[in-house]
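To start, the structure under review is shown below, and the notes come after it.
Only one protein chain is missing; all other protein chains are in place.
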Amino acid sequence: MATPTLVKGARSTRSTIALKLAMAVSGLIFIGYVLAHMYGNLKAFSGEEAFNEYAHHIREIGEPILPHAGALWIFRVVLLLALVVHVASAVALWRRASKARTQKYAVKKNIRSSLSSRTMRWGGLTLLLFIVWHLLHFTIVKVDVSTGDTGSDNPYRLLVDSFDVWWMTVIYLVAMLALAMHLHHGMFSAIQTLGFTNTAKSRARAREAGWILAVVVAGGFSLVPIFTLFGVIS
Amino acid sequence: MAATDPSHTTPLNSAPTQISDDARGYYTPGEPLVDPVAPTGPIGQRWTQRKFDNRLVNPANRRKLDVIIVGTGLAGGAAAATMGEAGYNVKSFCYQDSPRRAHSIAAQGGINAAKNYKEDGDSTFRLFYDTVKGGDYRSRESNVYRLAEVSADIIDQCVAQGVPFAREYGGLLDNRSFGGVQVSRTFYARGQTGQQLLIGAYQAMERQVAAGTVTEYTRHEMLEVIVVDGKARGIIARDLVTGEIETHLADVVVLATGGYGNVFFLSTNAMGSNVTAAWRAHRKGAYMANPCYTQIHPTCIPVSGDHQSKLTLMSESLRNDGRIWVPKNKEDCDKDPRDIPEEDRDYYLERIYPSFGNLVPRDIASRQAKNVCDEGRGVGPMVGDFRRGVYLDFTDAIARLGEDGIREKYDNLFDMYARITGENPYETPMRIYPAVHYVMGGLWVDYHLQSSIPGLFVTGEANFSDHGANRLGASALMQGLADGYFVLPNTIRDYLADGPFEKITEDHPAVVEARTQVEERVTKFLSINGTRSADSFHKELGHIMWEYCGMERSEDGLRKAIDMIRELKAAFWSDLKVLGTADSLNQSLEKAGRVADFIELGELMCIDALNRRESCGGHFRAESQTEDGEALRHDEEFAYVAAWEWGGEGGDPVLHKEDLIYTAIEMKQRSYK
Partner (left out) sequence: MDLTLNIWRQPDAVTHGALHTYQLAGISEDMSFLEMLDVLNEQLNAAGEDPVAFDSDCREGICGTCSLMINGQAHGPEVTTTCQLHMRSFKDGDTITVEPWRADAFPVLKDLVTDRSAFDRIIQSGGYISANTGSAPEANSVPAPRDKAMRAFNVATCIGCGACVAACPNGSASLFMGAKITHLGELPQGQPERYTRVVDMVAQHDAEGFGGCTNIGECTAACPKEIPLDVISQLNKDLRTAMKQGR
C-alpha cells in the first residue's frame, strides 16, 4: 500500500495521531465519569436512604440555573459524544491497523506488550456491549431480574435485587475485569498519547497510574455486587 | 596558518628515476602524466584562487544540466545534496535499498578538522603536514592542503544539519585525539560518527528529492560508463529488482562508489562493496592509481572459521587501554591465557617500540601481529596452518579503572565482541587480528577530481587523491565530505560551464555498444553453467590476495599470485554457476559481476605492488626494509603516483607516472622507535 508520492498540504488534524488524541481525551472523560460513578455506587454501603438520596441529588445538580435533571442530561450528552468519538476513532484505527498488515505472520511472538494492551479492541467491544446492557438494565428499562418488574423507581432495591442473583453479579464482575484491563493500558496509553511520557521515569509513573486506576475503579465497582451477593448489603 | 606562506617557489625534491624494474614483462611503460589543472602559487592561496578562476554556471542553465552521481555515501550523498541545492538536475544511484545504507555508515571513530578548538597548536598547516607525513609522502600536496583547508567548513555544515556530535558540559563541541596524532582534532558521535555524518548527508539529499532536483535510483547497480566522443555522457545500470538494463544519459558523471577492499574477500567493508563501477570506468579509459595501497587495520575480530563472510572492526581506541601480547613459547598458545604467567608473555609492541608501545601506527601494529603469528605464536583457533590472533588484554586497565570504568568507555565494543565470539572480554583477554579496512588507491583524478576520461569525476574512497600510501584515522570521512560538499561542486562547474552538451539519444552507437556489452555479460554469466558459485571464486581470490598481496609482499609471492589469479580468471569464465534469470532479483548474478571485476583488479594490484620495490605506508615490500625490519622508502625511485591505463583484453596495463614534487614539506623517513 506504499505510495510513491509525497503528501501535499498535510494537516495535523487529519492524522492518526489526531484520532489517538481524540481517543485519549474521550477516554479520560470516561475515566472521570467512572470514578464519580464508582464513588456514587459506594454509597450503597451507607444504606438505602443515602443511596436513593444520592441518585436523586444527581438530578438536582445545578438547579435552579439548570432545569431538573439538566446537569444529568448535560453529562449524558457529553458522555454520549465521548462514546461516539471514542468508538468511531477506535474503529477507524482498527481498520487502518488491519489494512497495514494483510498478510499475517506464520509465527509471531509478543515480547514486551501486556495482555491488556493487546486486548484493547476486543475489550473495548466487550465494554460497549456491557454499557448497552447496563443502560438497559439500570437506566432505560430498569428490569428487576428477581421479580421481572420493570420501571422501578427505587434504585437501591433494583441494585440489591439484581446482585442477589449470582449470574448478574458474575456478568458485572466480568465486565469489571474487562474495564480493569482496558484502564490498565488505557490510562498509560492516554498519558503517552498526550505526550507526557518523555522520559523513562515519567513512563514508569504513567504505567503505575494505569495499575492504580485499574485496581481502584474495578475494585471499587466490584465491592457493591460482591457484598450484595453475600448479603452484607441488603 | 603560518603568517608567511610555508611554500617555496623552488621544489624541495627532485623528480624520481626508477632503476629497479620488478614488474617488467607484466606492463607497458607509458607517457609520464601531469595533472593538467594542478594549481601553482603559494599553497595557502591555491584553492581560493582556483575557486575564483573556475567558471560559473548561470543559475537558469543549471536546471538544463543533467548530473549523474553514482554512490550515496558521504562523498556521493553530500555531492547530490549540494548539486541539487544549486539547482542542477541530479540523478543519484546506489545498489542498496536506501541511500542511507552506504558503507560510510559503518565508520566508527571520528572525523578530523583543523578547528583548533582545544587551542593545542592545531592549524590547517598542521593537519596538512600530518596527512602528507602519515601518507608517507605519496600524496599530492595541493590536494591535501585543500582538504585541510575545507575541513573546518565540514564541521559547520554538519552541525547545521543536526549531526549530534559529542559535546562538553558547556554545550560546545568536544574533540579527541585519534590515530596517534598529538593534537585533539577529531570530532565524534560516540562510536557511530560515520552513521551520523551519513544520515546528515542523506537527509540533505532527501530534502532535494522532495524539492525535485534529485531523483534517486536505489537498488540500481551501475555496470558501464557511456563514453561519447571521448566524454563521459551517462551510465548503464541494472535495476536490481526487475533486472531491467537501463540507460541514463547526462552531461557529466560522478563516481562516488567507495573502496574495493572486498577484493580480499574478507574485509571490514560491506558485503556489496565493489570495484565494478570504478573498474568499468577503468576499462573505458580511466586510469587506476596506486591500486596496491591497502590499509590493514590492526584491531579486528579474528576469523573464526571457513564460513566467515566478513570481518568486524573494533575501534582503534581500544589500544589506548589494552595491552597486546602473545605467548613467548609456542607450546602455550592453546592454553587459557589467564594461566600463562607474566614472564611467559611477550608484549611485543612494547618490547620493539618502547616509546610508542601499543599505540604505533596501524600498519606497524598490523605487520607485527602477522609476524608473531607467522612464527607460530598466534592464539585462538587454527585457521589454515596458523592461529591467527593476538591478545588485547585489559587486565591492567580493569585493575586501574575498575570494570565499571572500562564499561563506561567501551561497553558497546565489549558487547559486540561478546556477541560475535561468545567470550566475555571482561574476564578473558580479547583476541584481535588485522583485517583489510580501506584502500588508498583508486581512480586517478586531477586537482578538479576529474579522471582521465573528461566528464567523469571521482570522489571519496573511489579516487586515489589525498591519502598517499597510508591514511590517518578519521581522515576518510573528512575527505568524503570535503569532496562532496565543497570541492566537487566548485570544480565541476568549470566543466559544466561548457554545457549543456549536444543531446545524444539512446540509439547513439556508443550508447548501444555500452548497453550491449552489459547485456552480453549478463547473458554470459547465466549461460556458463559450470559447477562453482561466484562466492567460491571470490573466496579463492581473497586467499591469494591476502597471502601474497596483504601485509607483506615479495617479488616471488607477487609473481606467483599473478599466475594464480590468471588461472582463477580462466576457471571463473568456464566453471561459474549462476542460477535464476536476468529479469528478476538475482543476488547470485549481482555477485558474479562483482567477482569478475575483482579478479581483474586483483591482478593489477599485484602488478602495481610488484613494480613498487619500496615499502611505503600500507605497502610493505619484503625486499625493502631496514636491518631491524622497518619499512624503507625509496623516494629517489618511487616518489610518483602509478597511474595504470587499461591495456585491452589480454593486453598488459600501461604505466603512467605522475611525479610528486613538494614545495611546502620536506620528505623524511618515518620512525616510531
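Lettered A and B in written order, each chain numbered from 1.
Everything below uses one rule, namely that a residue touches a chain if its C-beta (ideal position, glycine included) is under 8 Å from a C-beta of that chain, and two chains touch if they have at least 3 such contacts.
Keep in mind that what you see is a predicted model, and the values were worked out from it rather than measured.
**Q** Omitted chain: which shown chains does it touch?
**A** If we consider the entire complex, the absent chain touches A, B.
**Q** Which listed residue (B:173, B:528, B:571 or B:632) would be found touching the missing chain in the intact complex?
**A** Here the residue in touch with the unshown chain is B:173.
**Q** Please identify which residue in B:123, B:177 or B:304 touches the non-displayed chain.
**A** B:304
**Q** Touching the left-out chain: which of B:5, B:35 or B:85?
**A** Counting the whole complex, the residue in contact with the absent chain is B:85.
**Q** Looking at the full complex, which residue from B:57, B:90, B:114 or B:199 touches the chain that isn't shown here?
**A** B:199
**Q** So which bits of subunit B touch the chain we can't see?
**A** 78, 81-82, 85, 96-101, 103, 105-106, 115, 117, 153, 155-162, 164-173, 189-190, 192, 195-196, 199, 202-204, 206-207, 209-210, 216, 218, 241, 268, 270-272, 304-305, 307-310, 312-313, 416, 419-422, 485-486, 489, 531, 533, 535-536, 577, 579-580, 584-585, 587-588
**Q** List the subunit A residues touching the unshown chain?
**A** 1-4, 6-7, 10-21, 93, 96-97, 99-113, 117-118, 120, 185, 188-189, 192-200, 202-203
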